[in-house]
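All protein chains but one are shown in place.
Now for chain A:
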Amino acid sequence: MSLVAEALVSQIAAAEPWPENAALYQQMKEEQILLSDNASSLAVQAFLQMCSLPVQVVCRPNAEYMSPSGKVPFIHVGNQVVSELGPIVQFVKAKGHSLSDGLDEVQKAEMKAYMELVNNMLLTAELYLQWCDDATVEEITHPRYGSPYPWPLNRILAYQKQWEVRRKMKAIGWAGKSLEQVLEDVDQCCQALSQRLGTQPYFFNKLPTELDALVFGHLFTILTTQLTSDELSEKVKNYSNLVAFCRRIEQQYFEGRDKDSSSTSRFSKGPLLR
């Protein structure tokens, strides 16, 4: 998108208030969505919840192809479609809602840095696990990714995606890593997040920011998703303050909402997190 187009979009966005019928699209929850997409979707949901902006979660088998950037989740607000957390944060900010306005310049730099840490390590590790670890690919990724399509399309699309992700891993130098090294990286990342969080309720003390939403999305998904082995979730469980952090955000932003809303977004994984 060019600068002009972007400026135009933000102006249009600012003119209209947040509508009641805003929708967030992702893949089918039970049988299709993969770890990394679920984490990204949950991060956006948490962010919008923290901004108190209502959004209805809509599950579509072809969400990936509906998204303007080819990535889930994306939100449909008024006549705008925006995908991924970064652009959505910008978009919501243009409408006058922001979680990070209270931070000073140094804190903003810190927030951005930690968000890149999560993208650089956790997201890449999730992608590695689901597309480069043979056991996971065989048992989970291929069946789930291809689930909406008939044979042979299910195999073709899954292999195409796998090839794409593996090329990316090769370009960033992750292709040569073993699973142990990747888990080691995850551990290092969790340790850094845990140190940064300390005993505070949120990363920047009392109020949540988009960093909290992003970290919650990834860690909660890792903690509550059943994979071929528990190695990944065990790494996170070693850090009690991170687990408590996930539980706190879940209780505050997701549990109350299920009771009083008729939205389709039921957060049904609650009891898994003990």
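In this section, contacts are C-beta pairs under 8 Å (C-beta built on N, C-alpha and C of every residue); 3 or more make two chains touch, one makes a residue touch a chain; residues count from 1.
The rule we apply is simple: contacts and distances are computed from a predicted model.
> If you look up the hidden chain in UniProt, what protein name do you find among "Metaxin", "EKC/KEOPS complex subunit GON7", "26S proteasome non-ATPase regulatory subunit 8 homolog A" or "S-adenosyl-L-methionine-dependent methyltransferase"?
Missing chain, per its UniProt entry: "Metaxin".
> Tell me which residue among A:K108, A:K161 or A:R248 touches the hidden chain in the full complex.
A:K108
> Using the touch definition up top, pick the residue from A:Q56, A:Q80, A:S100 or A:N119 that touches the left-out chain.
A:N119
> Per the definition of touch given earlier, which of A:V58, A:A192, A:L207 or A:L227 contacts the omitted chain?
If we include the chain that is not displayed, A:A192 is the one touching it.
> Looking at A:K29, A:R60, A:K168 or A:R247, which makes contact with the chain not pictured?
Candidates A:K29, A:R60, A:K168 or A:R247; residue touching the omitted chain: A:K168.
> Tell me where the left-out chain touches chain A, residue by residue.
Residues touching the hidden chain, for chain A, are 1-3, 68-71, 105-106, 108-110, 112-114, 116-117, 119-121, 167-168, 171-173, 188-189, 191-193, 195-196, 198.
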